[in-house]
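Following this message is one structure expressed as structure tokens.
For this view, one protein chain was removed and the others were kept in their places.
Now for subunit A:
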Amino acid sequence: MTGTDTQSSFLGRISIRRNQVNAMDGSHEQEIEDLDLFQKQVSDRFAEILSAPDDTPFDAFLSISWIRKLLDVFLGCEAECKAILLMGRDAAQISKPPLDRLIPELLDRVVKALDICNAIANGLELVRHCQKLAEIAVLALEQKPFGEGQSKRAKKALVSLISAMHLDDKEGSAHKTTDRNWSFGRRGGNKDRPLFGHYKSLSWQVARNWSASKQIHAMTMNVVPPRGPEASGLPSLIFIMNLIMVFVMWVLIAAIPCQERNGLTTHLPIPKNVNWTHTLTGLLEKIGDEWKKKEKKGMAGLLFEMQKMEKLGQSLIDFTDSFQYPGEKDKVEEAAKQVAELAEVCQRMEEGLGPLQMLIREVFHRLVRSRTEILDVLDQGAKSSAPLV
């Protein structure tokens, strides 16, 4: 992969430089250079994501594979940022003001990001559930000969699918298992009632009253570009890292179902008129607009595959609603096309969700490790400076 190549060479350069710098102890200029290089890397990488061709459905904007790319970019930036921050440095260098405030704040954000990763992992279970329902619909709709029985079967699965998607994420999270009533007055005669509801459960929750939008809000607090002499040093690096982390977590929350997204902000403190942030601003606006359109419509989120599934699902429900054997030829042909598309979406989910789940866990573990490494360096400093009695 080219990404890892550039990354390793980047890290290589930094480490070589560090060794030289240590000898000379005139590190500020090097720092500026590292930072420039890092900003360029960030900018290039995000530009690559933004410019992903829309015509290949695999890499469509906000698709599963697009999000995987985004997370790869995140992991790359994270590794580089940590390298610049820690390589060749000791506690004294990273615990003087304003870093003594910035680094603990960064670590707090990391903890919040970890909870978001877990919320997203729970959300992927819902996506998976939708996939299973869509697969049932496809199975029914592909039956030959196709009759009313299969039409009803497909409709039942699709109605469940759509209602799962339209469920308010508050409903999803606030539902207590004990309140559930599985006997759901079966004699009520509502044949199309959505049957499956296992996402409406505790496993959906990160914790009671936890809210993704609040987490993002809290994470954006105090993320301000450093000014004056700090603007060229480590404070700037930490600012960039904060920004990327908040941004990526924000995209995940907007794209993938997760606990409590009401009031999710569409404003992130991305500085304007700076070269390297253009791409981020572009992405933010694009996704923010989508989100505003979508926000009130339940918890499906902006994930390309889910959007597509929703659209196809709606349209196929209409088809099954009006279907009477043998059906109008045009409509049947149109439906067959949609079924094929739905099957393809299912297939992409089948292939992509597992790796995405792993990747999110990898991000989780990486953040945990980085946090530990930073704390270790700080700890070392605390130990050596602590007075022994």
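Everything below uses one rule, namely that a residue touches a chain if its C-beta (ideal position, glycine included) is under 8 Å from a C-beta of that chain, and two chains touch if they have at least 3 such contacts; residues count from 1.
In this section, contacts and distances are computed from a predicted model.
Comparing "CASP-like protein", "Exocyst subunit Exo70 family protein", "Serine/threonine-protein phosphatase with EF-hands 1" or "AP-4 complex subunit epsilon" against the UniProt entry of the hidden chain yields the protein name "Exocyst subunit Exo70 family protein".
Among A:H217, A:K292 or A:H365, only A:H365 touches the chain that is left out of the view. Contact with the undisplayed chain is limited, among A:V42, A:L114, A:L252 or A:L284, to A:L114.
Although one chain is not drawn, the whole complex shows that of A:E125, A:E230, A:D318 or A:E334 it is A:E125 that touches it.
Residues of subunit A that touch the chain left out of the display are 111-112, 114-115, 118, 121-122, 125, 129, 132-133, 135-136, 139, 145, 147-150, 152-153, 156-157, 177-178, 180, 182-183, 186-187, 191, 195-198, 201-203, 205-208, 210, 325, 354, 357-358, 361, 364-365, 368, 371-372, 383, 386-389.
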